[in-house]
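Dropping the structure in here first, questions after.
Here the complex is missing one protein chain, while the rest keep their positions.
Now for subunit A:
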């Protein structure tokens, strides 16, 4: 069984089709057709709904927008699903809806429910923030971030931006605030479920290990932002799914003295604050990783275990010398991330083994050294696009001499890659123009990327060289001259 709230209604489902998405269920089973299908692949946001769940202290609600077209119904267990039909309070539109009307934010209207929902989650998030810091001004960057997963082909976005500014600048209590106590009680009262026929919700390492033995063909599912595409785009059937969301080891974030341990099933949204606390340099990359709804669902572990050569985080993990913990329920082993990727979409995971956590070394402050970390992403569009090239450089300098360099690259080989030749060549050298040029020469021939829809092989090669040069400029930028067209935050 799975249990959740659909708007204000309690729902228990004992028999579900594993492959049924939230969108399909809403439209075809519940006749709630306000939520639209635009692309079926999480790229347009027409299907956006909001999930409310209990916060860590279990005394409040967090509202997160997700793409219902690539979310399996099973992901709703324990949560409140809020759809566009539920926002208005009787005949009174919700403030975000009213602002969209007043600012002429809809034209054809098909994308509109999908915009209203993340705007509503921004509203609720700001409302709860307001209690802690009431004067926080809403800026364009925050709106772009909140609505980064939504495409509108009619308006050019300006009226939508105005509506979001208008409605979310100073949110007041809405009907959801009024109902929050009841909602919290309802959510707390939902039963602990273990799943249904084809869907398993193990709550321990041991249970997960048993299931993997029992169902060797089963697929592990965390955010499903990639897995669901097999169903919605390739029309595949996934008979057995094992969810990672209730296994404690996979869902923790632990700050140790030397490292940050991130459970493989932790979403980007949940790990973001901790990671950026230690590595603020990664903000741009995280902000450009998919869209906010994708980051609300997608997990760091999924990005790694997926072993795609164009995932955004593996190059970062490579350049940070991260370690991975692999587990089979009995034994755990820890390996450097570089050893994980064997070939295109092939990893070192053995049968019955899973990725348990990612361990990121914390930056070590030392008086005698200084460092520079940069993560660059090249894509056709800044928001919600997949990298053509990703390049991460992490250098440590001691009195102007390179003490160490760690690199990570995406989109240039069959696997996320490092450039050892470059790392070795510059280590021990003075960090000057000659060293930079030497690096350029090495990078120019380091990889043989391919031509594809995102970029030509030649452009990718050029980017490696030029991004290295940019890195050198930025690490030496005494005058603080503008060097980038995008300035996040």
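Assume contacts are C-beta pairs under 8 Å (C-beta built on N, C-alpha and C of every residue); 3 or more make two chains touch, one makes a residue touch a chain; residues count from 1.
Keep in mind that, in the parts below, contacts and distances are computed from a predicted model.
The listed options are "Sulfur compound chelating protein SoxZ", "Aspartyl/glutamyl-tRNA(Asn/Gln) amidotransferase subunit C", "Xanthine dehydrogenase molybdopterin binding subunit" or "Cytochrome c biogenesis protein", and the UniProt record of the chain not shown names that protein "Xanthine dehydrogenase molybdopterin binding subunit". The chain omitted from view is touched by exactly one of A:278, A:382 or A:447, namely A:382. One of A:80, A:106, A:299 or A:407 touches the chain omitted from the figure, and that residue is A:106.
Of the listed positions A:6, A:22 or A:44, the one in contact with the omitted chain in the full complex is A:44.
Among A:144, A:230 or A:283, only A:144 touches the chain left out of the display. Where subunit A meets the omitted chain, the residues involved are 27, 31-41, 43-44, 46, 83-85, 87-88, 93, 97-98, 100-102, 104-113, 116, 140, 143-144, 147-148, 150-161, 233, 235, 378, 380-386, 388, 452-456, 459, 462-463, 466-467, 469-470, 473, 481-486.
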